[in-house]
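All protein chains but one are shown in place.
Going by the order they are written in, the chains are A and B; count residues from 1 in each one.
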Amino acid sequence: MRRRQGAVEPLVFHTFNTVFMIMLVIVTLYPFLNTIVVSFNAGNDTIRGGLYLWPRQFTLQNYKAVFASGTIYDAFLISVARTVLSTILNIFLTTMLAYAISRREYIFRKPITAIFVLTMYFNAGLIPGYFLMKDLHLLNNFLVYVLPSMISAFNLIVIRTYIGTISESLVESARIDGAGDFKIFWRLIFPLCKPVLATIALFVAVGAWNSWFDAFLYTSSRQELSTLQYELMKLLSSSMNANSNPAVANGVGMEHMTQVTPISIRAAITIVASVPILMVYPFMQKYFVVGLNVGSVKE
Amino acid sequence: MEEIVTEARPLKPPVKRQRRRWSWNTVKEQRQLIYMSVPLLAYIILFAYVPVWGWTMAFQDYKPARSFGEQTWVGFKHFQFLFTDDNFMRVLRNTLAMSIINLVLGFATAIILALLLNEIKKTFWKRTVQTISYLPHFLSWIIVTGIVATSLASDGIINDLLMKLNLIDKPIIWLSEGKYFWGVVGASHVWKEVGWNTIIYLAAMSSIDPALYEAADIDGANRYHKMWSITLPGIRPTIVILLIMSIGHILEAGFEVQYLLGNGLIVDWSETIDIFVLKYGIAQGNYSLATAGGIFKTFVSITMLLLANWTAKRLGEERLL
Partner (left out) sequence: MGDRKRVLLRFGAVLLLALSVTVAGCSGGNTKGTDAGTTNNAGGSEVGPEQPFEISVFLGEAGQQPTADNKIYKKIKDELGVTFKFEFLAGDKNQKLGVMIAGADYPDMITADTKLTAAGAVIPLEDIIEQHAPNLKKHFEKYWNQMKDPNDGHIYYLPNYGAYNSEVSDTYYSGPAFWIQKAVLKEFNYPTPKTLDEYFELIAKYKEKYPTIDGQPTIGFEILNYDWKNWGLLNPPQHLIGHPNDGGVVVNDGVGEIFADKDYAKDYYQKLNEVNAQGLLDKEAFTQNYDQYMAKLSSGAVLGMFDQHWNFGSAVDSLKTQDKLERTYVGLPLVYDLSTKDYYRDRPSLNLNNGFGITVNAKDPVKIIKVLDKLIEEDWQKLLTWGVEGEDYQVNEEGRFIKTQEQRDNASDATWKLANKADAYYGTAPKIEGYFSDGNATAASNQPEEYQASLKPFDKEVLDAYGFNSYVDFFSPPPENPIYYPAWSVDLVEGSPAKIANTKLNELSTKYLPKAILATTTEFEATWKEYVSEIQKLDIKAYEDRINEVLKWRIDNWTVK
């Protein structure tokens, strides 16, 4: 009985699973593919709609418009710097704190957890936040990209939960060997957390890479501190403005032939902004498939 | 073998060290933990809690040009505006409905997808599917809603498909009917975020001890047994914790999707609290109303969070706090 099931069942399951995954791939690949197509298609042709999987009027114009502004190269470097720095700081500090609050004997465990968790559910607002940055002399300062977001409560809890699944006896035996908490954290827990840290690193890196609001609010008067996302955002807004502002549109007059429309600029920007960060994921993947394979190899 | 099986049940780690009473000796003993955590506590208090003085704005007619002493205090005026507006109950209903739909759909789809991905044996194929499925996360809502709107148009792919399957005989104008809107929003969220949301579960699955699967194989357990009694329990703490955290965000149904897909015909179903507060708060330069809206949401959030946490405790599940 069991034997027959063993022979037919996996086949049925795998067929179903493969078909399902192929459908998933089609459905989730399409929007991105379509964006790429739009980014390579002439703006005033795209506006007609009906563009799906292949450009009708191929052009590099949209990318030229994106790269025309000389400011985005410096901005790219700033973005990379903030992303790398944020990721390293976040991973180290968050894991350290997560370890501390995962210790059941720790006297401040509960208050510290509660104080961090609550930060997920309120926001002091724009203006008080601005005053804080101003008072800390973080306005027009690179550190404003990094300091305010060194620890996220969400990541903290995710790591804490993960640490909770690591066998307590490992910690106990390390302690018997005379290791202090810091040593246990750094030598034992940190390496064991690799899969979840890869995930968190991805979350942090994507968040830092994609954020533009801090540049908008805190560093907008210093061009040299501008980030890639903010520069692209400016580019997009100005292209929308040129097409939707009566004063601007009138000034240009009757014969303006826009080669580049907001839709096509937006598509090119999306690709330019997301391709660098997309490279990170496959790189991280190798950290969290380990261990999984062993269990499912033998059927 | 036996020993491994019991030990790797991750839910109930042996609790040997009980929480100590607060005494100088304990502090001294735990000084390394204190060094590792208290400076960060100070940090979060400075960056997250200190600015909360700004909540006083909700009780003022806040004018940015004036100093704190010069502001006019108005008591609960802005809360009253919020709660007594004819539309408030409606936007609250919409927010809750869409948020619950997103929560349920989001959790179910991500967990199921993670389980199915976990069953793929070929590493390359598995990584490819994963990588592709999380691509939509990187597209802004304006692009995604653009594609959604095109697909739902009368000559769009959805109507084409339904007509070819003879399920309908004339195109449905999806975005003209309030009754479809919540579903459209829920489906759009799943489409955009399902791949991204699996990442965390896949990471959690990698902490499951392979020996458990081996033991199960020897016992002759089939795939569903293993999923049900090894994989799912293995990621259960993660699921429970994420669920509790999400329940705290019950009033965060977002505003971009609804704003971009909404229209006059279905505004009674599409408008959320965030849109309402945006329209009468920030867009009118009324920071006080925006703050009052924020305080209301925080109040609900924390209540829901504590409730969820308490329930989890009652059920003997992993807890957040």
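Convention: a contact is a pair of C-beta atoms (placed from the backbone, for glycine too) under 8 Å apart; a residue touches a chain by one contact, two chains touch by 3 or more.
Just so it is clear, the structure is predicted and the values come from calculations on it, not from any experiment.
Visitor: For the chain not shown, which residue from A:V37, A:L132, A:V146 or A:I271 touches it across the whole complex?
Guide: Touches the omitted chain: A:L132.
Visitor: Tell me where the left-out chain touches chain B, residue by residue.
Guide: So the residues of chain B touching the missing chain come out as 24, 27-28, 31, 34, 38-39, 41-42, 45-46, 49-51, 53-54, 63-68, 145-146, 149-150, 153-154, 173-176, 259-260, 263-265, 267-268, 279-280, 282-287, 289.
Visitor: For chain A, enumerate the residues touching the unshown chain of the complex.
Guide: The list for chain A reads 43-45, 47-50, 64-65, 68-71, 126-128, 130-132, 134-136, 139, 212-213, 216-217, 220-221, 223, 230, 233-261, 263.
In the analysis below, only the chains that are shown with their structure count from here on.
Visitor: Rounded to the nearest whole Å, what is the centre-to-centre distance of chain A and chain B, using the mean of the C-alpha atoms as each centre?
Guide: Each chain reduced to its C-alpha mean, chain A and chain B end up 16 Å apart.
Visitor: Spell out the residues on chain A that touch chain B in their complex, using ranges where they run on.
Guide: 2, 5-6, 9-10, 13, 17, 20-21, 24-25, 27-32, 34-35, 49, 93, 96-97, 99-101, 103-110, 112-129, 131-132, 147-148, 150-151, 154, 157-158, 161-162, 164-169, 172, 180-182, 185, 195-196, 198-199, 202, 206, 263, 266-267, 270, 274, 277-278, 281-282, 285, 288-299
Visitor: Help me check something: in the complex, which residues belonging to chain B touch chain A?
Guide: Those in contact with chain A are residues 7-8, 10, 13-20, 22, 26-27, 30, 32-38, 40-41, 43-55, 57, 62, 64, 113, 116-121, 123, 125-136, 138-140, 142-144, 146-147, 150, 191, 194-195, 199-200, 202-210, 212-214, 217, 220, 222-223, 226, 230, 234, 237-238, 241-242, 245, 248-249, 287, 290-291, 294, 298, 301-302, 305, 318, 320-321.
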